[in-house]
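A single protein chain has been omitted from the complex, and every remaining protein chain is retained in its original position.
Naming follows writing order (A and B), and every chain is counted from residue 1.
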């Protein structure tokens, strides 16, 4: 079981409030991702849940019990750190065994769990090595192994993939999702990468300056962002924002349109501009179009390859069904 | 960045060390303060009552006081200059590619392992003795008149002995610091056309500033209280009487505890002035 509930949780360092009082419920078995730009307080929030930091105010409940004052060890949570935080002087086996040893579990049970974790994580051949002799991905797996053998109420991940190279990151992303499906345990995952958030989460919590901007499933956030910040943060490439007369036509301060919701034509369209840089990815082409009033440059996604060159004039047709409207405060207009 | 729980644990775990040092500092210090206001002659009647500021006045007006302060500062300053300058040169030399670097390093740091009493005795007798010392032989070999080092050039000799003991430390710290210097920086400077001397003053020396601070701090701590070297060599004669040694004589040789304690308070004040001065520099440099 692992239902985590934050009630009016607040955190200050001295006079600086990094997290103003916030409420959040994470349901049992849910994969929740905290996402936001660096310094938004997402790691601090995770550390509050872990018990590595004191809450300044408010209550943290784990499975309905007040855990606010419990030390980390008593919360039955497991954490995977950004730096993996493996014990360099212990073998992989001892690293994985450490939490069980601390819990005073009997040796045979320890061995059984180590064996099954090692099998699940492809670490069987490496059990007697030191962390220093492993690759980044293997270290990551050891850190996960150390977390799962405890069978915790919830897993906490603090930017676990940010030290891996791009290819490995995709692989590990899948493995962690896979693990979640298999264990069906609550997971809280902190990242600044919205792609990780979109691909892994059941529920995304978007944070900015310690404040929750929006909570919802990946598609909810993509389809109906509550404000400009979420709209700009979720989705890649970023949503185009258009201001001025063009927005006024739609009774909004700002309108937003995602690059994938614009069609490009060489003959006619609503907007007109000149092609700047075109990024050819093969499957897609991203074109930066200059000269569109109220938005410069505007990014457009085109499927496949398209024969346009730097300096060509193109016409753009936005799909108005996917137009987002925002008021002067940046809030979504329904 | 920690919880209340770990903060209170931290205070608890720091307590023994802090408590012990506090006792170690306060108990003898308050006793010294007390004695410094008493007429206290252990062999001639013991505690003879309140003396007011007599001891302080007597100590500071004695003809030996100011020279001893000067001697102390001169030894500390002299050794610091010698060890830092030679240390920088030696560190640069040892940083060059060569055969047997490890062995040379051992040879250079060896003096640090020699206890001060031994080094003082060896230098005094086997090197600086005006008749049988090695220096005397060397001087005679070149047709010069052997020098009676410890009486004719007592301060220089003392500074030399102490510098010999502390040079290894300075060299090693500076060498470690030089080795951490990014060689690309030097190469960039070379590409920019900086001659070797300019590279030394503009890149190497600034890079060493923190290490030099550390050398100065640690050596000063130890040098302010050097004792054995003087005890063994000159016994404080020939102008080598440091404040430490002067107090030592008052307390143990003249058996005047009151006067010695007043001197002790002066020594503590002097040490604190130096300490304050040093902490200013180091405090800033400690985090860098």
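Criterion: contacts are C-beta pairs under 8 Å (C-beta built on N, C-alpha and C of every residue); 3 or more make two chains touch, one makes a residue touch a chain.
One rule holds for everything that comes next: contacts and distances are computed from a predicted model.
Colleague: Look at the options "Protein translocase subunit SecD", "Cytochrome bc1 complex cytochrome b subunit", "Mannitol ABC transporter permease" or "Glycosyl hydrolase family 109 protein" and return the one that UniProt uses as the protein name of the missing chain.
Modeller: Options "Protein translocase subunit SecD", "Cytochrome bc1 complex cytochrome b subunit", "Mannitol ABC transporter permease" or "Glycosyl hydrolase family 109 protein" narrow down to "Mannitol ABC transporter permease" for the missing chain.
Colleague: Of B:10, B:57, B:70 or B:144, which one is in contact with the hidden chain?
Modeller: Checking the options B:10, B:57, B:70 or B:144, the one contacting the hidden chain is B:10.
Colleague: For the chain that's not shown, point to the residue among B:70, B:107, B:144 or B:188 touching it.
Modeller: If we include the chain that is not displayed, B:107 is the one touching it.
Colleague: Where the complex has a chain not shown, which of A:2, A:36 or A:99 is the residue touching it?
Modeller: Hidden-chain contact among the options goes to A:99.
Colleague: Can you list where chain B touches the absent chain?
Modeller: That gives, for chain B, the contact residues 1-2, 6-7, 9-11, 13-14, 16-18, 20-21, 24-25, 27-29, 31-32, 35, 90, 93-94, 96-119, 121-127, 132, 134, 137, 141, 164, 167-169, 172-173, 176-177, 180, 183, 210-211, 214, 217-218, 220-221, 224-225, 227-228, 231-232, 243-245, 247-248, 251-252, 257, 260-261, 263-265, 267-268, 270-272, 274-275, 279, 282-283, 286-287.
Colleague: Please output the residues of chain A touching the missing chain, sorted low to high.
Modeller: These residues of chain A touch the chain that is not shown: 50, 52, 71-73, 77-79, 81-83, 85-90, 98-99, 102-103, 146, 150.
We adopt the following convention: only the chains that are shown with their structure count from here on.
Colleague: Taking each chain's centre as its mean C-alpha position, how far apart are chain A and chain B in Å?
Modeller: Using C-alpha averages as centres, the distance is 57 Å.
Colleague: Which stretch or stretches of chain B touch chain A in the complex?
Modeller: Counting only chain B, the residues touching chain A are 1-5.
Colleague: Please output the residues of chain A touching chain B within their complex, sorted ascending.
Modeller: Chain A reaches chain B through residues 51-54, 71.
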